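Of the protein chains in this complex, all but one are displayed in their positions.
The letters A, B and C name the chains in turn, as written, and every chain counts its residues from 1.
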Amino acid sequence: MLDTLKLPERHYLNNGHGLKSWLLTKDHKRIAILYLISISAFFFLGGLFAVGIRLELTTPQGDFFQPDTYNKMFTLHGVIMVFFFLIPSIPAVLGNFLIPPMIGAKDLAFPRINLLSWYIYVLGGLFALFAILVGGVDTGWTFYTPYSSAASNTNVIPTALGVFIAGFSSILTGLNFIVTIHRMRAPGMTWFKLPLFVWAHYATSLIQVLGTPVVAITIIMVFVERAFGFGIFDPQRGGDPVLFQHLFWFYSHPAVYIMILPAMGVISELISTFSRKKVFGYSFVAFSSLAIAVFGFIVWAHHMFVAGISVYAAMVFSFLSFSVAIPSAVKTFNWTATLYKGSLTFEAPMLYVYGFLGLFLVGGLTGLFLATLGVDVHVHDTYFVVAHFHYIMVGGAIMGYLGGLHFWWPKIVGRMYSEFLSRISAILVFVGFNLTFFPQFVLGYMGMPRRYHMYPDEFQVLNVMSSAGAAVLGLGYLLPVIYFLWSLKHGEVAGPNPWGASGLEWRTASPPPTENFAEVPTDIPEAYEYTPHVVREAKLV
Amino acid sequence: MAGPLPRNGPFRFQQDTPLVMGHVASKSMYYGIFAALMVLTWITVAVAYVDLGAANKAVALGIATIKATLVVLFFMHVKESSRLTKVIVASGFFFLAILVALTMTDYASRGFLPMPPGLQ
Amino acid sequence: MFSGLPLFPEQASSFAADVDALYFFIIAVSAFFASLIAILVLIFAVKYRRRHDQEVGAPIEGSLPLELAWSLIPTVIAMVMFAWGAQVYYDLRRPPAEAHQIYAVGKQWMWKFQHLEGPREINELHVPTGRPVKITVTSEDVIHSLYFPSFRTKIDAIPGRYTTLWFEPTKPGRYHIFCAEYCGTMHSGMIGTVVVMEPAQYQAWLSGGAGEGTLAEQGARLFQDLSCNTCHLETAQGRGPSLKDIMGKPVQLTTGESVMVDEVYLRESILNSQAKIVAGYTPLMPTFQGLISEEGLVALIEYIRTLSPQAATAPAAAPAPPVEAPAPAPQGDRN
Partner (left out) sequence: MSDAAVHTGAHGHAHHPALQHHFDTMQQQKEAGVLGMWLFLLTEILFFGGLFMAYTLYRIWYYDAFVAGSLELDLFWGTLNTAVLIGSSLTMALAVRAAQTSNRNLTMAMIIATMVLGTVFLGVKVIEYEHKFAVGLIPGPGFVWHGNEALGRNVQLFFSLYFTMTGLHALHMIIGLGIMTVILWMTWKGRFDAEYYAPVEMTGLYWHFVDIVWIYLFPLLYLVERHN
């Protein structure tokens, strides 16, 4: 039956040819592809810096790179991975591609702004690349003052402007999603029929809209201090460097939920598809996304427990930090419960889901160590923190991103990739990941500070393990590039709904036509409805 | 699937909340608000010259807030707008308040000194 | 090199064990939840794997009691973590009054330590066991962070401000000092060693190392060199107020307010004297901002402290008696 499948004659990919048709497109799906290409490039660039970091850290002495070079590498690694890869990743690629079809719309509310936001992103990226080309920047991705505003003599300004500009891209994407979700839903698509992916993106967008402007203005303040000698954060000029940290983390803590919430949305979709079952406690999962988004705004100073804030403020923020753990716990348990009495299969996307569950759990639980004051004083700014956030950002968010990419790839290009290779890659990523980052928890508790170019000898064994793991991990990331590219030409034709999934986006051709649906569905079912009937229907055509 | 689905009824998008759009306010309302804003500006300047102690700050900010509220409600038509718009406006100020209030918990409790140690 | 993987840093301070206990508690909680989820996921994966093509999952919507259970139980556990963590933190941040005072100044890229008894050290710090040590930390340039992994404590060194940290070493030995806040090129080179000694050896070390006189003596010299003494006489006859017996007492300002004289106030008075004017005087003291190094400042303050004998104690050489905390209540908050 499968070999009778054919690609649709007319779809968004062949509706217009040539570079121009891509660069001027207003189709959210094509813009998603533009994002996919550009963020992948940045991912590998960021990965390249990670390779440099891990290489240097195989030996205690600083023998591969100059200290300044090392400092620039982790700074650029962090800046690129956070601002140019992970923050745009799922929203700008999968969200952009899928939200309109998921809610039965023809496009996002503002297609031109959508394209504009990609150009803004590219412009920001060019600033960052420019900063790299003229010598890099060495402040750490956190840009702490007064180092960034008065002491560093690297290219802080172009990098900061790059981040500032990319921030607007993020704001516009978020704004576009919120309006789209409010105003573009097809008739019958009520709030509680929305896929959880959409809920997660709604929550994410709120953070983007509310938080990003604060980091933007903070960057402006660093800029005027550095460029014109205005006094704002520099203690020599009467400023308080700790105020910078407050403003920075007011955005950057919520920003970590910009990174994880969309991944959580992906997981909800995948888990229900591959267990052919409703997500357990739909409304709890939906509202926990909003709760995470809102609570995310009241915990920021947990990055500053030893930064000279008052003892009482530290206690307040420690207390509040645990509030985000509860909705995260709710999600985790609901996903687990969804598996109960499901009909489970183990294609590559589902392997990523399992990977996500495990790694996010470790990442989230180690967040609790950090939120606990007594422990954080010791492990703050050590590799324990590095391990914590890689577990969530790489183990959680990227697992979610890759899972989503594998899941929707047939929808995006209309063809399947190699099932075998994709499973291998999922396993490589999981194993390599743990080998890379688990030793770092131990290193951190032993006291190895982060951002160290050289370190005492006794830390070497664990560091070598970590570097070895990174090699495996890198391989795991390279593999999908190969089989995804291969699938473009040679993959089996997937058909509209290869997984037998229930979302609206599977009810149109793969790849979808430019306007998403030949005929906009009007019989909107409950979310995740899997009855034997539905499944039989889905397999046809 | 992908077969044509039954289309029942006109294709209309949902609305979350009814929006009152295109409501034309009277000109005199605009003039009235303008006059109020001017008078408030005059008051705030005049009051600044009177020593009210700590109340000066409160009055200045209070008047500014009244003025801003007038602009938001009438010039920007929020008074007749959907609940969603109102929620958006409110949340802007709400999250700003979070930023300021929680940051100040740190500064206010850094000791009983009004100044940061060692500065000024 | 492969002689066993060390997993924990040495426990060398009085609260290292407390921090580790808390750490193990959270590990236990985490292990419980992690294995709970892992086991459930594995069981479900095996038990409910798809048997035939058309199979679908059971139509389960959710369960309110379960939702409540798995939000309330973690809440309770989280509160325990918070409370315990806050307790440990509170101890970590509140130096006991009798703590032995040391000053530390961070500077790209070294740590300078200054003992009251005189010795100065760079990237090395000698402390005795069995006595709480309080370090007052600041920075001359950017933010650094003074980190003693074996004591389980650290604090950022912030330019323009004093922060404090304390510990009570329990075990003689040599342990790492790290700079934990990224501070530029040689951040990873800003490391040192803390040498914990038995009290007797420590005394021996002290008497061997005090070349430049005690801190207060250095301060006294500076007081002359910067001609502070031209205005500040022993009596109140000078152009400036007498600095005798001012420590720890309130002083009346021209604004009518009164402030407590402590390190922070002294620092401000010296660097930026015009900010607070002592009642009865004119603001003619020059600002010394930029003219005195952080270390000089520390010495001056220490000297002024010794002018108030009942608030401070004679700095004299060994054996150094405990030094009073400079100011009452609000002191500890100023971290």
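Simple rule for what comes next: contacts are C-beta pairs under 8 Å (C-beta built on N, C-alpha and C of every residue); 3 or more make two chains touch, one makes a residue touch a chain.
The structure displayed is predicted, hence computed values, not measured ones.
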Visible contact partners (per top-of-document touch definition) of the missing chain: A, B, C
Hidden partner chain, touching residue among A:L175, A:L475 or A:I524: A:L175
Contact with the hidden chain (one of A:F44, A:F65, A:F230 or A:F287): A:F230
Residues in chain C touching the chain absent from view: 272-275, 283, 287
Absent-chain interface as seen on chain A, which is shown: 105-107, 109-111, 113, 171, 175-176, 178-180, 182-184, 209-214, 216-218, 220-221, 224-225, 228-232, 237-240, 243, 246-247, 515, 518-520
Residues of chain B (touch criterion as defined above) contacting the omitted chain: 10-13, 15, 19, 21-22, 24-25, 27, 30-31, 33-34, 37-38, 41, 44-45, 48-51, 56, 60-61, 63-64, 67-68, 71-72, 74-76, 84-85, 88-89, 91-93, 95-96, 99-100, 103-104, 107, 114-116, 119-120
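The rule we apply is simple: only the chains that are shown with their structure count from here on.
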Whole-Å separation of chain centres (CA-atom averages), chain A against chain C: 36
Residues of chain A engaged with two or more neighbouring chains: 235, 242, 309-312
For chain B, residues that touch 2 or more chains besides their own: 109-111, 116, 119-120
Chain A-facing residues of chain B, complex: 1-9, 11-16, 84, 91, 95, 98-99, 102-103, 105-107, 109-111, 116, 119-120
Chain A - residues contacting chain C, complex: 62, 67-68, 71, 138-140, 144, 146-147, 150-152, 235-236, 241-242, 275-278, 280-284, 305-312, 314-315, 318-319, 322, 325-326, 329-330, 332-334, 336-337, 339-346, 354, 357-358, 361-362, 365-366, 368-369, 371-378, 380-382, 442, 445-447, 449-458, 460-462, 530-532, 534-536, 539
Chain C - residues contacting chain A, complex: 1-2, 5-9, 18-19, 22-23, 26, 29-30, 33-34, 37-38, 40-41, 44-45, 48-51, 53-63, 66-67, 70-71, 74-75, 78-79, 81-82, 84-90, 92-94, 108, 141-143, 145, 147, 149-150, 152-156, 158-161, 163, 176, 178-189, 191, 332-333, 335
